[in-house]
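Below is one structure, written out as structure tokens; the observations come after it.
Removed: one protein chain of the complex. Kept in place: all other protein chains.
Labels run A, B and C following the written order; every chain starts at residue 1.
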Amino acid sequence: METLFLTDRLQTLLPAIKAFVEQELYPLETTDNLTHNFSAIEPVLQQKRQRVKHAGLWGLHLPEEDGGLGLTLCEFGQISEILAKSPFGHFVFNTQAPDIGNTELMHKYAPAHLKEAYLHPLMDGQIRSCFSMTEPEFAGSNPTMMGTTAVKDGDAYVINGHKWFTSSADGAAFAIVMAVTNPEAAPHKRASQILVPMDTPGVQFIRNIPVMGHAGDSWASHAELRYENVRVPQANLIGPEGAGFLLAQERLGPGRIHHCMRFIGIAERSFELMCQYAVSRRLSDDKFLGDMQFIQGFIAESRAEIDAARLLVLRTAKHIDEQGAAAVRGEISMIKFFTANMMLRVVDRAIQTHGALGMTSDVLLAFWYSHERAARIYDGADEVHKMALAKTILKQFRASDLKS
Amino acid sequence: METLFLTDRLQTLLPAIKAFVEQELYPLETTDNLTHNFSAIEPVLQQKRQRVKHAGLWGLHLPEEDGGLGLTLCEFGQISEILAKSPFGHFVFNTQAPDIGNTELMHKYAPAHLKEAYLHPLMDGQIRSCFSMTEPEFAGSNPTMMGTTAVKDGDAYVINGHKWFTSSADGAAFAIVMAVTNPEAAPHKRASQILVPMDTPGVQFIRNIPVMGHAGDSWASHAELRYENVRVPQANLIGPEGAGFLLAQERLGPGRIHHCMRFIGIAERSFELMCQYAVSRRLSDDKFLGDMQFIQGFIAESRAEIDAARLLVLRTAKHIDEQGAAAVRGEISMIKFFTANMMLRVVDRAIQTHGALGMTSDVLLAFWYSHERAARIYDGADEVHKMALAKTILKQFRASDLKS
Amino acid sequence: METLFLTDRLQTLLPAIKAFVEQELYPLETTDNLTHNFSAIEPVLQQKRQRVKHAGLWGLHLPEEDGGLGLTLCEFGQISEILAKSPFGHFVFNTQAPDIGNTELMHKYAPAHLKEAYLHPLMDGQIRSCFSMTEPEFAGSNPTMMGTTAVKDGDAYVINGHKWFTSSADGAAFAIVMAVTNPEAAPHKRASQILVPMDTPGVQFIRNIPVMGHAGDSWASHAELRYENVRVPQANLIGPEGAGFLLAQERLGPGRIHHCMRFIGIAERSFELMCQYAVSRRLSDDKFLGDMQFIQGFIAESRAEIDAARLLVLRTAKHIDEQGAAAVRGEISMIKFFTANMMLRVVDRAIQTHGALGMTSDVLLAFWYSHERAARIYDGADEVHKMALAKTILKQFRASDLKS
Partner (left out) sequence: METLFLTDRLQTLLPAIKAFVEQELYPLETTDNLTHNFSAIEPVLQQKRQRVKHAGLWGLHLPEEDGGLGLTLCEFGQISEILAKSPFGHFVFNTQAPDIGNTELMHKYAPAHLKEAYLHPLMDGQIRSCFSMTEPEFAGSNPTMMGTTAVKDGDAYVINGHKWFTSSADGAAFAIVMAVTNPEAAPHKRASQILVPMDTPGVQFIRNIPVMGHAGDSWASHAELRYENVRVPQANLIGPEGAGFLLAQERLGPGRIHHCMRFIGIAERSFELMCQYAVSRRLSDDKFLGDMQFIQGFIAESRAEIDAARLLVLRTAKHIDEQGAAAVRGEISMIKFFTANMMLRVVDRAIQTHGALGMTSDVLLAFWYSHERAARIYDGADEVHKMALAKTILKQFRASDLKS
């Protein structure tokens, strides 16, 4: 717990959540569970969700009017870190991406009938959802290049397009699809977000994309989809027409805090595994792994880097709470690449410390090593965020040049 | 081709092998083949092995008396690099670990009856083998700590022990097992290498260990085994009793060249994939990925690091050819950690260049990223090799201190 | 300004100090001043000290009873960063090492007559002092190995020993000397701190040690000294006999905050120089240096690393304020190596951005590049701090192992 950002309610909440995660979820980290598809363990996780509800810990992240606690982003970030220490934490607390992002978005921008039909069961954990934006044909570094279109026809939109990395589409009840509705507008005003039930005719599920050798399934998957003449009512529009990128941007601010705090939880747990192994693995009669300076170096550097990253992310969360995401866009870019790289270094050191065991699915680390490599790519690659941050900074220096 | 180490026969051989690998094996790199278990593609690979034989390229690595070309280690290293550019190359040419190491070992030290029964079919590709040394209870950094024992009883050894990371045990005809035969001897003279047919009673196959989420099967697997009162004739001893570590050391010199050249092949292929993607992925109407300085930095650093590592490894191979492995043990440690780290950096940059696509099994990179992480661990972790090299060097400085 | 740690008085103080530093001290950064010895510019700096007094900014760091503001360590840290943006800042505000450490030490532990005679003129800026601990014959990683002795003779101590890196001894009025007074005691209880006026017979000034080619002089120097039968009254003892290491430890907690905040000031100023150059150096008609992705990478990484380090250091300062230095010794080790390395990376990137100009004394960077390399060595080398931190952490893991 980082006392700098503690609040009264966190002082009660965090220990309760930590106890739940350690007692209910850590025991699920068996070799079998770490190698089987998600659907195999899903029934157990659904039971755990019931226990979360009984423990009064369900829906913490929701606004007060939706039965949540109305936590600040900075408060929820601290919870998020603890949930991320188990690969099942966020799912069991119903705070998993992409549902948490869709929840936030729909809470603000969805019309009442969509809230009724989709947001409420989503918040209750009865259904899942996905967010369908990335396209294989276009580089993610320039999101305004988009091939999917939504054309008005009567009172419907007719959607055509090709998407991939639509995470968790497998088994989702609906997708929020980003599609070009206003091709003649300025680049950033061309697209809209439209809710598409997954059972709408024309929604073609091509495959769960094998990632690091695993196609996965259910929530733990990334789909490739085609939309062929998919008709949905125009009333399924979320937010104003043409506001697709604006809403995506708005989603990204808090979304990056969620990701970064998740990275920190992963790093912290990896750190614990590394230290536990270092004090217990014997090298000879009187020497343990932790007596090696090389390992001490791994531990010291990891501790410093995790603590530094956590402070940086929580500070940014506080700034978003106070000033809104738009005001601190540079900072949000900064935490994204800084934290993702830190996490991957810590996981890597923890594997190296474990030796051959670290390569196996008998411990958690290999899972994170392979699947979290994506952290430096999705939601803006390192390089894109570095450019964005630097340009923000240099603009200020150019401005102060002109003044003086 | 690095002309510094080219020989006449390589000038004919290398292009022929390169053409075979590119035309016969690259097309096998489909998403399906990269995600299925090895046994699914094995029939195709067996056909490819026949084509290797027909092309007169089978058994290149063998001594002349076994029908090979009697290539030097430095020559074979250069072939090995090309084979490694496909994940199927070494298997198709029957030069895959651990069989190639067992072949070398048995050629030198196995009694005639074992050569007849096991080495010849191994060289012919009819059977596979494994090498059973690592134990989960003991740290690999100190190989003299070993729990497996072989006790004489009549004309047999009775073997008891627990091993893991016995690679390719699944489907192997025999294992060469390292076991303590002389517990009272000096630490490095306690163990022996004994050939154990896998169908001997008491050889218990526990599991293929899931590595990075995949248990794999057949040749592409790492087994956990128990030996319970396994009786084999004392005539199955390879080399002298108590010489187990000596023979293991001897195996490691060439073995590390094999590994390092394989790493270089992987790095080179990853580099090619990175560059091909950089010149073909469009960022906007007039910009390609390769126009980004960040990507140019990846490419330039990778080119320098691969070339440097290749020179270092081939030089060491040449030194082993000329002076024997024992004389250049420090150098062998040096290339191991240097090349393994280089390879992982290049693969990582190639993934970053590919973005989301790099995470998928639609390209080769993810496979190498996850499975080759072990390169910094097996056959001596980075840290162990660094210590070994430094101690060798400092010993020389201490000696010259005394002289002056 | 990092708003997380702002206090009411800092909101007034920081802008005032920043304005002073920028308006009065930045103009002193001429090529001449950056290449001449300190004594050449000292008269100007003494005038600036008067202006600090007139501006009511003198002695901010002192306790209230000594006319200071009684700032917390966390508050003073934030001032320290701003002072460090000029190489003359700390001297001009009389908060320079080693005087600030001696001031803190004497305030707590010196007897009244030493305060009268030495501490008061020191606080007033009339005299300077030094701290004489490091010895060339013994490794700094083990401070209990010490050759200097202080033997009682009548009412005097007779001191003999050889010291170096006694910073600012040139021109100092007195040294606080660490010497073994109780050779039979436990290692950490052998030494004492004794005040020695520099004009005492037997204090031999051997040389200002050339560091990075410069011997320097006056405050900006590091002396080698010999103490030959130096007699001082036993009343010159500071703190209890045998408490030398304890007091040194106590000095180090706040001392490392001072250093680390100084590193952050240096990094921040180097960052500003880098950005100013990036927006003003033209590469061609329509391109500036700051348009290069390589430079953008330098800027983005530096911004993230500086901010992260600052948060980490100020958090530690706060912990010291709240719990005392002894309670957070691991954290103090952590910020030392983390911040020193960060600072050197940022200075290095700023030089690379400036090209040939960065090598020259026409800008500040070369001065910091060469002289601040010591940051990773003095007050505990990186390696020593990493070991210390790791051991603290592993002890906790071992303890929790036993409990469970």
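Methods note: a residue touches a chain if its C-beta (ideal position, glycine included) is under 8 Å from a C-beta of that chain, and two chains touch if they have at least 3 such contacts.
Keep in mind that what you see is a predicted model, and the values were worked out from it rather than measured.
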item	value
Contact with the hidden chain (one of C:P43, C:G56, C:G154 or C:G213)	C:G213
Touching residues (missing chain, whole complex) on chain B	4, 272, 275-276, 278-280, 290, 293, 295-297, 299-301, 303-305, 307-309, 311-312, 315, 318, 333-335, 337-338, 383, 385-387, 389-391, 393-394, 397-398, 401
Residues from chain C at the interface with the omitted partner, ascending	31, 34-35, 134, 136, 139-142, 145, 164-165, 209-215, 281-284, 289, 292, 294-295, 351-352, 355-362, 366-367, 369-370, 373-374, 376-378, 381-383, 386
Touch residues of chain A, complete complex, unshown partner	292-294, 297
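What we mean here is this: only the chains that are shown with their structure count from here on.
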item	value
Distance-maximising chain from chain C - centres being C-alpha averages	B
Cα-centroid distance, chain A relative to chain B, in whole angstrom	38
Distance between the centres, which are taken as Cα means, of chain C and chain B, whole angstrom	52
CA centroid of chain A to CA centroid of chain C, Å	42
Residues of chain B whose C-beta touches two or more other chains	292, 294
